[in-house]
Every structure is written in C-alpha cells, then in structure tokens.
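Below is the structure I would like to discuss, written out as structure tokens.
With one protein chain held back, the other chains of the complex are shown just where they sit.
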Amino acid sequence: MRKGSVLVLVLVAMLLASSVSIFAAGSTEQVPTEQKSLSVLVYITGVMAGSPPYTALAEGAQEFAAANENVTVKIYEAGFNQAQWEEQLTSLVATGEYDVVLGSNPSLPEICERVGAKFPKQKFIITDAQKAGNSQMRTYLYNQYEQSLYLGYLAGLVTTSSMQHANSALKIGFIAAQEYPLLNKHMVPGFLAGARMVNPAIELDFRIVGNWFDANKAADLASSMKTAGVDVFAAIAGGAAQGLFKVAQEQGAYIVYHNTNEYKAAPGYVVGCGSMEQKKLVKEILVDVLAGTVQYGTASVVGAKEGYLGFFFDDPAYAANLPADIRTKFEAFMADVQAGKIAYTLPPL
Amino acid sequence: MVDRMEKRRVTIVATLRNSIGAVVIVGIALAALVVLSLLLSETPMKTLRYFFLGPVQNTYYFGNMLNMAIPLIFGGLGVSLAMRSGSFNLGGEGQLYSGAFVATISALALARWGSAGVVVALLLGTCTGGLLAALSGVLRMKWNTSELITSFLVSNAVVLVVSYLIAGPFMDPATNLIATRMIPESFRFTRILEPSNLSSALFAAVIAVLVVHLYLYKTKSGYELRLFGLNPRFAAYGGIRTKWYQVWPMFLSGAFYGLGGGMAIFGTYYACMKEFSTGMGWNGLAVALIARHRPGAVIPAALFFAYIESGARNAMLHSDVTFEIASIVQSVVFFLVTSAVLQKIGSVQRRSV
Amino acid sequence: MNPVAIPVLHSAVAIMTPLLLAAMGGLFTELSGMLNIALEGLMLMGAFASIVFTHFTGNMVVGIALGVLASMLLAAILGTVTLHLKSNVFITALAANLFASGLTVVLSFKLFGNKGVVVFDGIASLPRLDIPVLAKIPVFGDIFIGHNIFVYMSWVLLALCAWVLYRTPFGFRLRATGIHEQAMVSLGMRPSRYRFIAFLVSGFTCALGGAMLTLNLGAFVPNITSGKGWIALVVIFLGQKKPIGLLFAALVFGFADAFSNYAQGAWNVPADFILAIPYVFTLVAMVLFSIYTSRKNRVE
Partner (left out) sequence: MEHAVEMRGIVKIYPETGLRANDGVDLTLNKGQILCLAGENGAGKTTLMKVLYGLEKPDAGTISVMGNPVSITSPLQANRLGIGMVHQHFMLVDDFTVAQNVTLGKEPLKGRFSYDLKGAADAVDAVIRKHRFSIDATKRVGSLTVGQKQQVEIVKMLYRDVDILILDEPTAVLTEQEIESLFITLRALAEHGTSLILITHKLHEITTISDRVAIMRQGAMVGDFPTDSVDGKQISRLMMGQSVSLVVDRLPYTPVQHPVLRFDNVSVLKRNQQRPLLNGVSFTARSGEILGFAGVGGNGLGVLEAVLGGFLPISSGAIVHKDEDISRLDSHALRKRGLAYVPADRLQVGSALQAAVSENLIVDARNEFSRHGVMQRKKIEQHAQSLLKTYSVKGSPSMPIGTLSGGNIQKVILAREITQYQDYIVFSEPTWGLDIASSRFVYERMVQLRDEGAAVLLISSNLDEILAVSDRVIVMYRGTIVAVLESEELRHVTKEDMGAYMLGLRQQEAPHG
C-alpha cells in the first residue's frame, strides 16, 4: 500500500510533466514557418517498403524538393487497408496545408473525387490510374500491359531456349501477393500474351501467396512451380518476392522483374528487369505544378513509346546473364514496342 | 440522514481511491509515450500533442474517434457475452467481415425495400456472424472440440472466402477498389457530426449495450447464461440446458460481430471493401477483456481503445511518427491496462467478481 | 510412390518446422496453465534479431544465440507483466505481438535505413544435411533427407522437450502447476516461477522457429511470420498438448499448406479457396480427433 502510494506520486508527477510538455509544445507550434510556395503531399496507398513504384514516387518528390527550396514534401503511408484510405486522406486534406496531393494507385481517383468534393480547391495528381473529366484531377496511367507484354516475351524466349536452367516444358510462372484488378486485367494477361508471341503453346502457372510478406510461402510456391516445370518467373509480391529470389538461386530458375532493377537480388538468375520511370514522371509533374501548367481534368496513358516504361539494358548483368541470340531477338521486339509496331488491344480496367 | 450522507461520502471516497489504479495505468502509458517520443520522434512535443489532443481537437477527429468505437462496442459486447458463458470466441475477424459482406449484398439485393430492407439486411448479416460462431459452439457441445481454436480456424478460412467473393463474383466493375457495389442511399445511416464519419449507428451501439446489460442481469436467459459461465456443473445440476448455453452465447457473440460489421458498412463505408475489417475482431476482443466482460464497461473501454488508436493515427498524420512507433506505444498501454496489481493501488477493498 | 507426393511431403516437412518449434515452446506455457498467444510476436522478434545479430557478428551460431536471447527478453517482459503485475495474459500477449511488429520495423529503419525487406548478402545459406540413415527409410526416405539444419534440430529439440516434460523434476512441476496449482503451493513451490520459465522456453523455441524463417531467406521481411505463431497455437491443441502429438499436428498443417501450394498449380479453383485449405483441413482434423476422443469415453 505504501509502496503503491509512492508509485502513484511518481506517476502523477510524470503525468503533470508530460501535460506541461504538451502545452509547451502548443506554444512552440507558433514559430513562424517558412514562406512556402508549394507544399506537396505524397499519399502512399500502402507502404513504401517493398514497393519500388511507391518508393520512386516518394523519392522523386523528395529529390525535387531538395532541388527547389520553396517546395516542401510530406510523405504519408496509409497502409494496406483500403477502407481507411479515404478517411486518412480527408484528414490530411482538411488541414489545407497541401497544394497538391500526389498518389499512385488505380483506385485513388474515386477516393480523391469524393474527398475533392468536400474540398473543391484541392488538386490531385495520380499516376498508375485513369480518370478524365474531373477538374481537380490529373492522371497518368502506366501501360502495365505493355511492360508485361515485353517481359513476357523475354520470358518466352528464355523458356524456349537452351539456357542452363531452361527446361523442355513450355511453362512460365507468375507469383502474386494478392489479386487486384490491374494485376488480373493487365499484368497477367500481358505477360502470357507476350510469351505466346514466342510460342503459342506456352502455358502460365499463376499462383498467389495471400499476403505481401510471407517470403517463405513464396519460396514454397516457387519451389512447387519449379517442380511443375516452370523455369522463368515473374513476381508482383512485395517483400514476399524475396522467397522467389532464394529459390531461383538455389534451384536454378530465371526471373524477369517488373518496374525496378533487381538484377542483384539473385545475381545470374534475374535475366531482365523492366523499368518504370515513376521518378522521372513525378519530377516532370512537379515542374508543371510549379509552373502552373498542369492540365487538370485530363488523363494520359504513358508507356514505352512515351519513354516512361522501359528496360534496364545497360546493367552489365543483362548482357552477362542472357545469350546473345536472345538479346538480339528481345531488343528487336523492344524496339518494335517502342515504335508502336506490336499490335495488341489494351484490356479495359 | 447523517448516516446516509456519511455512507455516500464513504462511497465517493472509495470510488475515487479505486480509480487511482486507472490513473496509474494512464500515467505509465503516458510516461512510456513521452520516453518513446523523445527517443523516436524528431519533434517529440508535436507528437505528444497530436497523440493526446489530436482525437479531441476538432469535430472531425472527435467524430471519427467515436465512429471507430462503434464496431468495437459491438464486438466487445459479443465477446463479453461469450466470455460470461465461459466460451472463448477467437473468430471475430471472420464473423465481422462475413456479417458486413452479407449485409452489403443483401442491401444490394433488397435495394427497393427501403428502410425495411435495412433491417432485413442487417439481420442477415447478424445471423451470418452468429451462425459462424455458433458452428464452433455446436462442435464444442457435440464433441468437446475447443471452440477457441475452431472459431479461429473457421474465421481464417472465411476471411479468405469472403475476400474471394468480394474480389470475384461480387466486385463492382466500376471501381478500382476491391469492393462490392455501393449500397443504395436509402440504406445509409445519417451522419450526425459532419464532416466526420460518425453516423447514427452510434445510437444503435449504445442501445445494444443497454440491451445486453438488461439481458444479462434482468432476464431469465441472461441469468442462466451467467450461471453456466460461472460454474457449468452447477448449471447442469440446476437443470439449466447446458447444451444450449454452449451454442447460444457463441451465436450471440458472432451475431454482435456480424451486426458491428453491417453497421460499419451502413454507417461508414457504404460498400464492403476487401479486408476492410482487418484488426477489428481482435480489437473487439481486447475491448471485452479491458471491460472485464461487463457490458456497461464496454463503452468506456471501446472509447479508450478508439482514443489510443486515433491518437496514434493523429500523430502519424501530423508529425513524423510512423505506424510502427504508434503500435509500440499501444503495446505499452496493453501490457498494463489489465494489471490487477496496478488497478488495486489505493483501492479500499477487494471486490468480488 | 506417386511422383507428386514426394516433393509435396518433402515441402510439408520443411513448412512444419517453424510451426513445430513455436508449438514446443507454446506447449510449455500451455501445460503451465496459460494460453500464450504471443508465439507470433516471439517468433518475429527471434526472426529479426537472429539475422541482424548474424549479420553484425558474422557468425550464425552467435547470431542465433543472441536472437534467442532477444526473444527471451520479450518473453521475460511478458512474463513479468503477466505474473507479477497480474495482467490478463491474453491482452499482454496481444501487446507483445504488437510490440514485436512495431519494434522490428523501427529498429530495421534505425539500423539499415529501410523499413522493408532487408537483404543480408554476407550470410551463408543454412546448411543442408543429408543423413544417410534417413534415406534408407523405405518409401518415405526421400522426404526426410536434404532439409536444412533447423528441421533436424527441431526433431532433436522435440525429443528434448519430451524428456524435460516427462523425465525431469522440472517437467513434472511444470505440469503439476497447470493441473493443480494449489498442490504446488502446498509443497512450498511457486507456480509463478514455473510459468515464468515456461514463458522463457517459448521465447527460446519461437526464436528458433523465427530464425529459420529469416536465415533460410538471408533476408528480413517485415511481418515475415505472417500468422505462423497462431497456427502453432492450433498445433498445440490439435496435438493434444503432447510432444508426439505436436509432431503429427504440425505435419497435418505442413502437409495441408504444401498441398495447397501444389494445388494452386494443379486445380482450376480460385486461389483464395485453396489458401483456405490449411485452415479447413486442420479444422476437420481437429473435429475428427475430438469425435474420436469423445467416442472413447462415451457411456455405451
């Protein structure tokens, strides 16, 4: 009891101290902040970790801010629960602190539309999404179908080749963390279509981890797929992709990777990486924002032709990992894609 | 007369002294937060201010905090009922999710029914949650399978199935969110604290607390349920249908989860999004345990929980605190919140039950 | 034997190992009379700390040892708060899980400037063993060979657990604590001490289970345990709280999971349904087992 009283006293003192500090904080808040001409909110619909596009989005904005003194950036990671995205975005927008909200997710336009209705002055610029006709919003859709197409083509070349770990089965694999519309409608069909341009008999083995972090499950899946005859893999699996890299190295299988340079993740086994120029796009967008030349209300599709999707040809691993004949065929195909010579119909999202 | 005044004074003093424990817990949590902020935040003062004052700084945050408490209240009530009967329901996640899903698709199917449709849709969602939980109750009754584990397993499987249904057959083709179509306007609860998300579902939650309280303490069935929970052998001996009370409270528990899920959709989200309820089931359980299975205490426990949660979120929104730091702070609170030793500090006498 | 079955079963043996390890520690707390849902957090702590310490010390054995210590420290906090401050074990264990998931990421950021996947290049892969004796087992031999060292260690540990629980004074006292606390008190022994040790043991084995997850990959992925601690809890119950039962229960789950991995490629069924297989399979196993036990004791 006596011991208890002492404890209570100590704690009450702590309580007082902390509440004083809170009020003190209230007063320090009044310190005048810099005159800001552009304040950007980068709204990450998920977490940056394990997501190259989100990381590039944030880094692009931060690098731009570093280069331009009058630009400030706040990065906010909203987490995976899409039901909470709107509420959090509303809270952020409600502060009125941000001139423009930058995001990258196909579902953001509808959320921003609703938030924007409450805050008519707020502007939104969203990549990886498509929505025209809203005067508060500007969207850029990466042509992920296209990237999957040429990565699929490369996978097709590899699986039909006589490379060391390529087998006779005409089977390629795709491991995804979870299913979502862009994946189901653009990436997976594009990947298969590209491979079938090499050989129409190629089959796709598509499997789901169930979450973005169970790398061991991804490894088990990859292992099982390998047994089933898969020799080239693609993965949209966040942190779980780590399991694929492991299996590829240990059991011998090739990987083509979307959106980022991952040759080093499994040296010798990652044979090709598609690039997505998110950072470049973000910087260009911000230049436009500063200049006041953003065409709100319009939507663009950006792909290889426009120079926002590409391939990491210049990494030495590319030349080291692939035989010359495959590279020649692939580079020719890539040139055709960039020239718009490859015919395909972009499925509706 | 004097005697009565004296009695009241003693009661007040006792109440005050008994609440010292709660103050101690809040104090330690605060202290932990201060320390953590100093360690992990670049702007600790700002962090603290948003953590503590954020949820109450304007109607928007305050309303959202109250709104967050609604499914917690329903879940907390459900778990309390199960625990009072000696059952443990670990399947809240799946029950809430499936309840929300069924309520949503029912609302979509019954779009023309108007307000009658609201009741039917919520009822269907409620029953879905209830039946899922009742399954575990039946397994326990028939073969003594641990309902704690089966409810957990059923829930895990159901979450995946519901997610499939949302992403597959029931997905709204017009949206890029993985979600069902939006429920009709006529099914949505009125917002009561614009611009926040708080809806009239709050009243339903408060009424539910009242109903559960009355049910437990004033009805024959509640009496039987409590006795079964306190001593199943005594209940059997007294002629109480023990088989029923292995199933019924589980049903109620799941039903409240399901209703909470439906309320979240009809009051806040308007469409059932994939995995929107992640964590709500567990939080409901935590609320029930903090409230020590007393329905009346579920409201303050849920508010406390929502306050901590939205304080953390506020600090994340407005200072440099990340989700992870917020969860560390929350964990410190949970380490201490049920401590009997801390709660007893200063208390006048030991209470029974 | 069916050519598909061997890789599936081989994979099942690997998948079951972290579950088995975590379940072993959980068995100690369970037998001491406490439901320990913190296995998940303890695993995560061990997973993170083991690989980080391996990275910094450059020695896997030392790394694992320190990782185990870190997990046991969290277990000690959990035990102290639960047993001495008399908190509800369920809530404190939830807190431990929350704490581990937050702390690992915060530390990962502080140490490596990265909140996501941290790849440790210098770490050698886990040694794989081919034990010739096992290969000679008819039909099933191939299933047991060529696993990493954790797999075999888990079997040794399981035997050790069984020995501790059933052949040492400590084991008897621990079990007595769970069955009849007052009997222990009446003989002058403190139940809380045995429960505390049980917490430490679960910290120990969960850390090993976690270490296998990260060291196997050579990387830390936030939340890498992704529910394995919970499944370990199911394994304890399905295994009837007996060491040998744990082995079979873990195998049931490991098999269901390996089978679902295989089935995703072989069946044309929505992946979510297939991902639900392990839970449904385990549920069915549990129900069948309880039907069996209740039949055995029924009045004719």
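We call the chains A, B and C, going by the order they appear; numbering starts again at 1 in every chain.
One rule holds for everything that comes next: a residue touches a chain if its C-beta (ideal position, glycine included) is under 8 Å from a C-beta of that chain, and two chains touch if they have at least 3 such contacts.
Given the structure is predicted, the values throughout are model-derived calculations rather than measurements.
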Visible chains that the absent chain touches, using the contact criterion stated earlier: B, C
Touch with the omitted chain, as defined above, among C:84, C:110, C:128 or C:180: C:180
Residues from subunit C at the interface with the omitted partner, ascending: 163, 167-169, 171-173, 175-176, 179-180, 182-189, 295-300
Residue numbers in subunit B that touch the chain omitted from display: 218-221, 223-224, 226-227, 230-231, 233-242, 349-350, 352-353
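Going forward, only the chains that are shown with their structure count from here on.
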Chain contact graph, described as a line, ring, star, complete graph or other shape: complete
Distance between the centres, which are taken as Cα means, of subunit C and subunit B, whole angstrom: 29
Computed distance of Cα centres, subunit C from subunit A, in Å: 33
For subunit B, residues contacting two or more additional chains: 160, 167, 322-323
Shared-contact residues (touching 2 or more other chains) in subunit A: 47, 179, 210
Residues of subunit B touching subunit C in the complex: 40, 139, 142-146, 148-150, 152-154, 156-157, 160-161, 163-164, 167-168, 282, 285-286, 289-290, 322-328, 330-342
Subunit C residues within the subunit B interface of the complex: 35, 77, 81, 84-88, 90-92, 94-99, 101-103, 105-106, 109, 115, 227, 230, 233-234, 237-238, 270-273, 275-276, 279-280, 282-283, 286-287, 290-291, 293-294
Touch list for subunit A against partner subunit C, complex: 47-51, 179, 205, 207-208, 210-211, 213-217, 219-221, 223-225, 227-228, 238-240, 242-243, 246, 250, 265
